[in-house]
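First, the structure itself, so that you have it in front of you.
The complex is shown incomplete by one protein chain, all other protein chains being positioned as in the whole.
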Amino acid sequence: MPSSDDRPTVILAPAPQTTARIFSAERLADLHRRFRVVDLEQDDRPEALDAALPEAFAVIGQPTLDQERLSRAPRLRAICNVEGNFFPNVDYERCYSQGVYVLGCGPAYAPAVAEHALGLALDLARGISREDRAFRRGEERYVSDGNADAVLLRGASMGLLGYGNLGRALHRLLLPFAPELRVFDPWLPERYLAEQGVLPATLAETLRTSQFLFVLATVTAESEHLLGPAELALVPPGARLVLVSRAAVVDYDALLAGIAEGRFLAGVDVWPEEPVPADHPARSLEGLVFSGHRAGGIPAAFASIGDMVVDDLSQIAQGLPPLRMQVAARELVGRYRNRPVT
Amino acid sequence: MPSSDDRPTVILAPAPQTTARIFSAERLADLHRRFRVVDLEQDDRPEALDAALPEAFAVIGQPTLDQERLSRAPRLRAICNVEGNFFPNVDYERCYSQGVYVLGCGPAYAPAVAEHALGLALDLARGISREDRAFRRGEERYVSDGNADAVLLRGASMGLLGYGNLGRALHRLLLPFAPELRVFDPWLPERYLAEQGVLPATLAETLRTSQFLFVLATVTAESEHLLGPAELALVPPGARLVLVSRAAVVDYDALLAGIAEGRFLAGVDVWPEEPVPADHPARSLEGLVFSGHRAGGIPAAFASIGDMVVDDLSQIAQGLPPLRMQVAARELVGRYRNRPVT
Amino acid sequence: MPSSDDRPTVILAPAPQTTARIFSAERLADLHRRFRVVDLEQDDRPEALDAALPEAFAVIGQPTLDQERLSRAPRLRAICNVEGNFFPNVDYERCYSQGVYVLGCGPAYAPAVAEHALGLALDLARGISREDRAFRRGEERYVSDGNADAVLLRGASMGLLGYGNLGRALHRLLLPFAPELRVFDPWLPERYLAEQGVLPATLAETLRTSQFLFVLATVTAESEHLLGPAELALVPPGARLVLVSRAAVVDYDALLAGIAEGRFLAGVDVWPEEPVPADHPARSLEGLVFSGHRAGGIPAAFASIGDMVVDDLSQIAQGLPPLRMQVAARELVGRYRNRPVT
Partner (left out) sequence: MPSSDDRPTVILAPAPQTTARIFSAERLADLHRRFRVVDLEQDDRPEALDAALPEAFAVIGQPTLDQERLSRAPRLRAICNVEGNFFPNVDYERCYSQGVYVLGCGPAYAPAVAEHALGLALDLARGISREDRAFRRGEERYVSDGNADAVLLRGASMGLLGYGNLGRALHRLLLPFAPELRVFDPWLPERYLAEQGVLPATLAETLRTSQFLFVLATVTAESEHLLGPAELALVPPGARLVLVSRAAVVDYDALLAGIAEGRFLAGVDVWPEEPVPADHPARSLEGLVFSGHRAGGIPAAFASIGDMVVDDLSQIAQGLPPLRMQVAARELVGRYRNRPVT
């Protein structure tokens, strides 16, 4: 443990996250014990940030860090993005050449999103929320009457669109169902996917064969409207779609039309406009399970962000590589097109 | 393949199941190819059954087979119960001493029930059906606003009450969540449970420690109202209960009171009275996920009954033990108190 | 706990096993606490056994129990065979019609045999004992020089001949290697095997495709010399064979010839004559890993026999079915042709 004088300086500027949400009291105490914390949570004056940069070892959060600011932060080693999206207000190229880790908190959300995705898939497979709603109207069905379209996950054909943190987390949960599991991910080599025990596949092949389809892709220029009308037309009748990544990946008109026509069922956690307009026709679709961008942001996920930040900053301060947050790839960090959650 | 003259005789009397539901066309053809089938599905005259008994090798279904009838079935080797409950209309003791297998189709339902139970647990963990209902009322919440009580299954304390076919099937699905998993099952030795990788526990200990509690016990004289008010009072605040076995195991007044008071949430598939009365207060409980005895009876489960029957009768006809249906234990078959599903 | 007067009577006649080997002190105390033990370990007089039979609830061991003796044991509920083979000195048919469980201790040995079989396979894959021997002669090879024929288990084609206790135990150990796993077992339906996640296959197909072949079959009239010269000729060049069940399953002349010619490598735990004759040519075969019938009989396996006996007799005494020993199938118990180990 360094003496307090030697503690590296960490700038805490977690907005739009909050310190209270991502750090337990115990973890915040750990942070203060190991680092000199410059707390800017309530202080968004540019001069406050500027004053702290020359000594800064790390930034928790994602304030604007352009080339000029980075040039005045020679000791900077890490930017811990605690919000989930990489904004274009950081000069990432400069970070890499200066030896600054850009760290994301995707791994903190992945378990929560994977469990939610599985929950939606099981709901769609068995009509759980549909029959619960019917019960409240006094129209519930019993025994096999309500099960005409009920299917097993076990042994089913499934497809994952995207095999990053989230795809891997979901894959682990799906293993006991022994699915025939295809993955489409254009960023990953086929042999890599085969080593993970999945079947590498094209987008069309994945869509055509999957009784359960999980849309897990992040948004880039290439993946916008990855699933348009032509692609959704490939999905087999009666398929179950689970969409938990980003709305921009899917054409919602085509998606909702497919649900309305009864061609497939879908569980949808992300929406092009949030809140969904009050009079939106989705509100009465029987084949839809609605979820309000809730897959990742649960208390346990937030708490693990704080754990990861403290662990990885401690690693770096000891001359070791970070391990728990995701090191953003230099090639990819500028390609994400995720909109901030507001 | 025996010549048609030598084919053993099988009596097909599947009521209240139907042949069409449990046998695919292909499997029914298999059955007819291997056996001489006396089809009594549409013929419930006692004399029809009586006429077939002297040659019968097996009965598919559960017509009344008392001592007298069994005494006139010297070639009988198996009774394939295709309905899910063992009724007292068979002289089981006599079956065992005559060398007649009593076979149940629990293993056909276990995967479906396990998936439904997991689906209910994930719904309760994340408020899936609750938020979907809110959306339809225009009151949905977004992002972390709807997640205050959301929890992970991962790493949670869980308890299984009962570790038969169903408990084992659910255990497999829970493995990737790495739960701390306790099992209460008074019919199983502790070392057996420990070998399966679960923690043997008393009922009280299981109730007290489980964030997720799965009620999987069948009904016997001992297990009626296993969960009364005193037991349900042990459940920790905020727990999630999933009830998918038999209603008689639980005191419903206490269960519904606990949900109404917000002490726990519950997903309930079986009910003391089905249909639930139209004005039942459960119909407006926010902390309940209702399911109408739908956990097991899905098309894939029914189809696997036919597979199992053909496989096991073929085994027995070849002088091999049955493997796919459950051989009812002599000690237990008379102890079940399951009511028939009507 | 019954009062001492009510304790059921258990006859302890474990020869050729010994009480000391299969019961820890603690477990033997458990046995005495729950049962009235008639200890015949040192008393093989027929009259001693005869005297105990009228009250006997169970027999631990396998003394001669013919029809006449069984007829004088009306309270008998279980025969716990603690030795590993079912001898023809018991009237098994009579046992079944009298409601007497015939219990075997195969499950106690399965984990030990499975680990030994995997150890032999890894030795054959990598030349572990071969290179260790070379080292002792001063002829060892380093780095890749000794690895020309080294292969991975990972992703390999494997075959199991037999899928009983042992096959299932080995299957579990093989899972992380993600093999392409075929099983030949004529006693099991194809759909049963498919459900376990293996590929049901004919003997010829299994032999032809398996880089690793595990011979796990017990001996019956049908399986004697299951692997003769014609069958062994199907094995692909460079295959690794592991033989840990019974010698009678294999033609040793053909087996040893195949090893001598370098067509395959083999790890062999069972031998038609034990001890192997001093001048046997197998003693100098480089492609052989010898093992002296040691796969199952290790202290941990013996100790678990005692655990299982106490657990299952306690189950039966409580009116519950046994769970830890293997209930011998009426159809099969008379078909085993295993010779006693002497």
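The chains carry the letters A, B and C, assigned in the order they are written, with residues numbered from 1 in each.
Keep in mind that, in the parts below, contacts are C-beta pairs under 8 Å (C-beta built on N, C-alpha and C of every residue); 3 or more make two chains touch, one makes a residue touch a chain.
Being a predicted model, the structure only gives us computed values, none of them experimental.
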Among shown chains, those touching the left-out chain: A, C
Out of C:Val151, C:Ala254 or C:Leu332, point to the residue that touches the absent chain in the complete complex. C:Val151
Any idea which of A:Pro88, A:Pro189 or A:Gly262 touches the chain not displayed? A:Pro189
Given the contact definition stated above, which residue among C:Val289, C:Ile305, C:Leu320 or C:Val333 touches the chain not shown here? C:Val289
Residues belonging to chain A that touch the chain removed from view: 96-97, 99, 187-189, 191-192, 307, 311-312, 314-316, 319-321, 323-324, 329-332
Against the hidden chain, chain C presents residues 21, 111-112, 115-116, 118-120, 122-123, 125-129, 131-133, 135-136, 138, 140-148, 150-154, 172-173, 175-177, 274-276, 278, 283-284, 289-294, 297-300, 302, 341
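FYI, only the chains that are shown with their structure count from here on.
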Is the chain-to-chain touch network here best called a line, a ring, a star, complete, or other? line
When the mean CA coordinate of each chain is compared with the mean CA coordinate of the whole protein, which chain is closest? B
Report back the single chain whose CA centre is most distant from the CA centre of chain A. C
Please report how many Å separate the Cα centroid of chain B from that of chain C, as a whole number. 34
For the pair chain A and chain C, the C-alpha centroid-to-centroid distance in angstrom is 50
Any chance you could list the residues of chain C touching two or more other chains? none
